[in-house]
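First the structure, in the form of C-alpha cells, and then the observations on it.
Complex shown without one protein chain; remaining protein chains in place.
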Amino acid sequence: MTVTKADARDEASLDAETLRAMYRHMLRSRLLDERMWVLNRQGRAPFWISGMGHEAVQVAFGMNLRPGYDWVAPYYRDLALTLVLGMTPRDHLLSVLARADDPNSGGRQMPAHYGCRRYNIITTGSSVGTQLLHATGIALASRMRGEDAVTFTSCGEGATSEGDFHEALNFAATCRLAVIFVVENNGFAISVPWEKQMPIPNVADRASAYGVPGIVVDGEDPMACFRVAKEAVTHARRGEGPVLVEAKVLRLTSHSSDDDQRRYRAADELAAEKERDCVARFRSQLEDLGVLTSTIADDMRTDLTRELDRAEEEAEAAPLPEPETAMRHVFGEAAEG
Amino acid sequence: MTVTKADARDEASLDAETLRAMYRHMLRSRLLDERMWVLNRQGRAPFWISGMGHEAVQVAFGMNLRPGYDWVAPYYRDLALTLVLGMTPRDHLLSVLARADDPNSGGRQMPAHYGCRRYNIITTGSSVGTQLLHATGIALASRMRGEDAVTFTSCGEGATSEGDFHEALNFAATCRLAVIFVVENNGFAISVPWEKQMPIPNVADRASAYGVPGIVVDGEDPMACFRVAKEAVTHARRGEGPVLVEAKVLRLTSHSSDDDQRRYRAADELAAEKERDCVARFRSQLEDLGVLTSTIADDMRTDLTRELDRAEEEAEAAPLPEPETAMRHVFGEAAEG
Amino acid sequence: MAEITYLQAIRDGIREEMERDPSVLVLGEDVGAKGGVFGVTEGLQKQFGEWRVLDSPLAESLIAGVAIGAAFNGMRPIAEIQFQDFIMPAVDQIVSEAAKIRYRSNGDWNVPLVVRAPFGGGVHGALYHSQSIEAIFCHVPGLRVVVPSTPYDAKGMIVAAVRDPDPVMYFEHKRAYRAIKGEVPEGEYVVALDRARIAREGSDIAIFTYGMMVHSALEAAERLVPDGFECEVVDLRSLRPLDHDAIVASAKKCGKVLVLQEANLAVSIASEVAAIIAEDCFDYLDAPVVRLGGPEIPAMPFSPPLERFYLVTPDKIERALRDLAAY
Partner (left out) sequence: MAEITYLQAIRDGIREEMERDPSVLVLGEDVGAKGGVFGVTEGLQKQFGEWRVLDSPLAESLIAGVAIGAAFNGMRPIAEIQFQDFIMPAVDQIVSEAAKIRYRSNGDWNVPLVVRAPFGGGVHGALYHSQSIEAIFCHVPGLRVVVPSTPYDAKGMIVAAVRDPDPVMYFEHKRAYRAIKGEVPEGEYVVALDRARIAREGSDIAIFTYGMMVHSALEAAERLVPDGFECEVVDLRSLRPLDHDAIVASAKKCGKVLVLQEANLAVSIASEVAAIIAEDCFDYLDAPVVRLGGPEIPAMPFSPPLERFYLVTPDKIERALRDLAAY
C-alpha cells in the first residue's frame, strides 16, 4: 500500500494549461451543483444528491481517461466526472427537472443516476456497489477482445461494505483486468461514520487482500489526485491489472436534499471542513503559483454561470415526458429468427 | 499474518492422553466417513460428501471448544468436529439413511448438513458462506449478554469468494466479536482450483484487510492445528476480537459422491496427496513418540468399528419419516397475545 | 385514545417491546443517531444504547444474516432495510436461510426475526425508492409477510411480529408514515398476523387490497354510495399466509370482486387472491374477477407524468368499480 500525498513533483509535472483546465472543470461542476441545490430549495426539483467536495479526484480521473473509448461505471456523486467526459450542465438540468430529453434516463431515474452511451458511461442504478461488478465484466470483455481500454468505477466507502465490493476486487485481480476502483471516502454512509463501517482506517489497505496496488490520496488536493489518476490509468492500460484508489474527500453537504447532517454531526466539525474545500483551496494555490489570476478566475466563473443560466432556461423550457411513454423500453426488438 | 507450522513446542505441550484422544477422534470420523462411502456405493445412501483429509483441524478446534456453551456454525465437511462435540456416528447414519430420528434434520436435508441444538451446533443450509454471518450474529448476542462464549465457524476456500465472507469478517472485526473463522482450504471448489478463485496464495492474508490476526496452518498436522486452535480460542474468549485461521487441508476424495475428480485432476497429484493424509501420518508420528503402540491403535480401530457396526444396524432399523410429517415445522406456535 | 401517525405507532410498538424484553434489538443502516431515514427509530438509540440500536455497515446480507445469527442465540432482532428496493442483496439470507431454518432442522432451531422495510411510491422516489416487491416473499413458505394500513394495526402487528417465533417480513408504506393518522390505545395489544380485516362493509363489490391502497379504495368506495353501490373493502394485512376464509366469504357475499394493489400484477398478491376466488367461489360470482395494479414496467419512474401514469389512483379505482357495478 502506498500513501500518496501531493508533493513538489506534482506542481512541476503539470503545465499551466492543464492546471487551469482542472480548475475550470471543478468550478463548472461546483456551480452546477450549487444550482441544483437552489432548484431544490425553490421547490422546482424534488431531489438532489451532491458531489461537492468530491470534485478534485473526479476531474483528475476524467482528464486521464479517453472518453468514448475507456469505460466508466460511476456512482451518484460523480457529477464532475461526467462533465469532464463530455456531458453538459444542460444534460443534468434536464435530469433534475425530470424532462423527456434527459440523456441519463429520460427523466425516469432520480437525478444523479448518471449514464450516457456516447461516452461509455453505463447507466447507474441505486443499489450501491453493483457497478463494481459491471466494471469488472466490462473489463473482461475489453480483455477478451484484446483492447487496451481501461474501466473506471467508483463508489463511496460505505458501499465497500457490500459483498459486491469483495467479489469484484477478487475477480478483477484474479483475471488481472484493467479496472480502476476508486473509493471516494467521505467518512460517512449517510449518518454512519466510517469507524462503524470498518475496522481499519483505510479502504485502500484492503488492496493487499487482492494482491493489487492500493493508494490513498488526499481527495481535496487536485494535483495529488491528478498524479495518482495518471499512474493508475497507466498501470491498468499496460495490462498490469486492477488498482484500488481511495480518495479521502469531504462531503460538504448533507447526504442528500432529504437529509440534514446537523442532526448527527458537530457544528465545529462541519465548519472546519469548509476550510479544506478543494475548489477554494485550488484557486488560491493556482493564484499563488501564478497559473491563475483573480481576473481569469472571475471571468471563468462568469462564463460558466452564463452557460448555466442558458442551460437552466433550456431545460426549464423542455417538455416533460408523455405519460404513455412510461410503457416504452421494457424490451428491445425481439430475437430475430 | 503469522504462518504457523508444527514445531517442537507442539509435541512438548501436549500430553499423551490428549494426543491419543485426538487420534481417536480423527480415526472415529475417518471410519464413519469410509462407512458412508460404502453405503453410497452399495446404493443404500444416495449421497455423501466427505471430510476425509479435513479431520485434524476439526478435531483440534473441537477439543478446544466448550460443547453446549460455545457456538458452532459449521459446514458440510465438519463431520469430525460434530463428533468431538458430542454427536455420534449413529446420529449421522440416521441422517445418511434419511431416517425420522436423524437429529440433524429428521432426514429432511441431504447428509452432512449438520445441526444439533443440544451442542449449540446451528442448522446448516447448502448456500455456502451464509453461516459466516450467522456466526457473527451469534457472537453479537453473546457479547450483548456479556458472555465469554466463542463462536466457531468454518467454510471452504471457495466460499470465501462469496460476498458474505467479506461482510462477516468486516462486521465481526468492527465490533470485535468473538468469532473464529476457519477456512478449510483444500485447494478446490468442486473442480475449480484455488488459482482461479483468488489472486493471492493464502486466504488468511486477507485478515489484514480486517485488522485481525490471520494464521495459516498445515491442516494435515494435528499438533500444529491444536496449538493454533488453542491460541485462537483463547484470543477470542479474552474479547480480543475475531481470528481468521486457514488450514491447508487435502480433499482426499472427490467433491462428493456425485463427482469424479479424476476427470479434472492428474492421477499423480491424487496419489501424492494420499501420502500426506493426516490420519495415517499422525498414527506413525504417535507411534514414533511412543504415545501409541500398534496394539493400542488396532484395539482402538476394533472398538470404533464395533461402535459403527452397531450404529449402522440401529440406523438401518430405524423408521423412515411418515409422509404427512412433511407438513410439520413450517411455523412454531403462533404469537401469544 | 390518542390519534397518532402510522410512523409513531410503529415506533411505539418497537419501543414498548424493547422495554418489555431485553432480547429485542434493532439493527440497520442509519437507525441510530439519525433514527432511520424516515425517523421510525428516532430516539431509540438514546434510550436503549448503541448495541440494542445498532448502526450496521451498508450491507443488507449482513443485516439479515447477523440478525438471523442473533436470533439463533436468544435475541429477537428487528432488522431494518432502508428501502424495500434494497432488500435484494439480503434475499439469500431471508429466503434460503431464515425461511428454512425451522423446517430444515425438523423444529430443532427457529429464528424469531422481524425484517422491516418501507415500500411504495408516489413520493418522487423513482425506480429504486418506490418499489412494492412484497410478492417475491409471498411465494416463500416459512415466511410471514404483513402490511399494516392503519396506526392501530401498525402497532399491534409490529408487537405480534416481534413476539412471533419465526421470521416476519413487516412492510410499511412510506407514504403512510405521516399521512395516515388514527386512534391507538395506550399500552400493550397485539393484532394477529394471519387475519384480514373488513375496513368497510358492503355487499355489492368486494375490494381486496392492502397498504396505502386500502385508503384509496375507501375513498373510491364512498364515491359510489350516491349511486346506491356499497363496496366491501377487505384489508388483507397478512399477505402470507393470506386469510383464505375471509377472502372467500367477502367474495361470495358480494359476487363481484376487484383486487387492487400498487405493485404490477403478474405473479403477485392480486394473482393469488384472484386464483383463490376462481377456485373457491365459482358458483357465487356475478362478474369476472377484475385486477387493478401497476403496469408491467420495471419500476415507477421519477418524472411526475410518468409517476402519475404508474400509480393506481382513486379515479382509476372508481372507474373500475363503476365498470364492475354495470356488469
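Letters A, B and C mark the chains in the order given here, with residues in each chain numbered from 1 onward.
What we mean here is this: contacts are C-beta pairs under 8 Å (C-beta built on N, C-alpha and C of every residue); 3 or more make two chains touch, one makes a residue touch a chain.
Bear in mind that the values here come from a model prediction, so they are computed numbers and not experimental data.
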{"item": "Displayed chains contacted by the hidden chain, counting the whole assembly", "value": "A, B, C"}
{"item": "Contacting the left-out chain in the complete assembly, out of A:Q58, A:T82 or A:N170", "value": "A:N170"}
{"item": "Of C:L7, C:A71 or C:I136, the one touching the omitted chain in the full complex", "value": "C:I136"}
{"item": "Options A:R108, A:R227 or A:H255, residue touching the unrepresented chain", "value": "A:R108"}
{"item": "Among B:T18, B:T88, B:S126 or B:T305, residue touching the chain not depicted", "value": "B:S126"}
{"item": "Sole contact to the chain not displayed, among B:D33, B:D70, B:D91 or B:E162", "value": "B:E162"}
{"item": "Selected from B:S191, B:T234 or B:T293 as touching the chain missing from the view", "value": "B:S191"}
{"item": "Touch residues of chain A, complete complex, unshown partner", "value": "71, 73, 102-106, 108-109, 113, 115-117, 122-123, 125-127, 130, 132-145, 163-164, 167-168, 170-171, 174, 328-337"}
{"item": "Interface residues of chain C (partner: the chain not displayed)", "value": "61, 85, 88-89, 91-92, 95-96, 99-100, 103-104, 127-128, 133, 135-136, 138-142, 240-242, 264-272, 274-275, 277-280, 282, 285, 287-291, 296-299"}
{"item": "Those residues of chain B which, in the complete complex, touch the missing chain", "value": "46-47, 98-100, 105-110, 113, 125-128, 158-159, 161-164, 189-192, 196-198, 258-259, 263-264, 320-327, 330"}
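The rule is simple: only the chains that are shown with their structure count from here on.
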{"item": "Cα-centroid distance, chain A relative to chain C, in whole angstrom", "value": "37"}
{"item": "Centre distance in Å when chain A and chain B are each reduced to the mean of their C-alpha atoms", "value": "45"}
{"item": "Overlap residues in chain C, where contacts from two or more other chains coincide", "value": "56-57, 59, 61-62, 89"}
{"item": "Multi-chain contact sites of chain B, meaning residues that touch two or more partners", "value": "163-164, 167, 170-171, 174"}
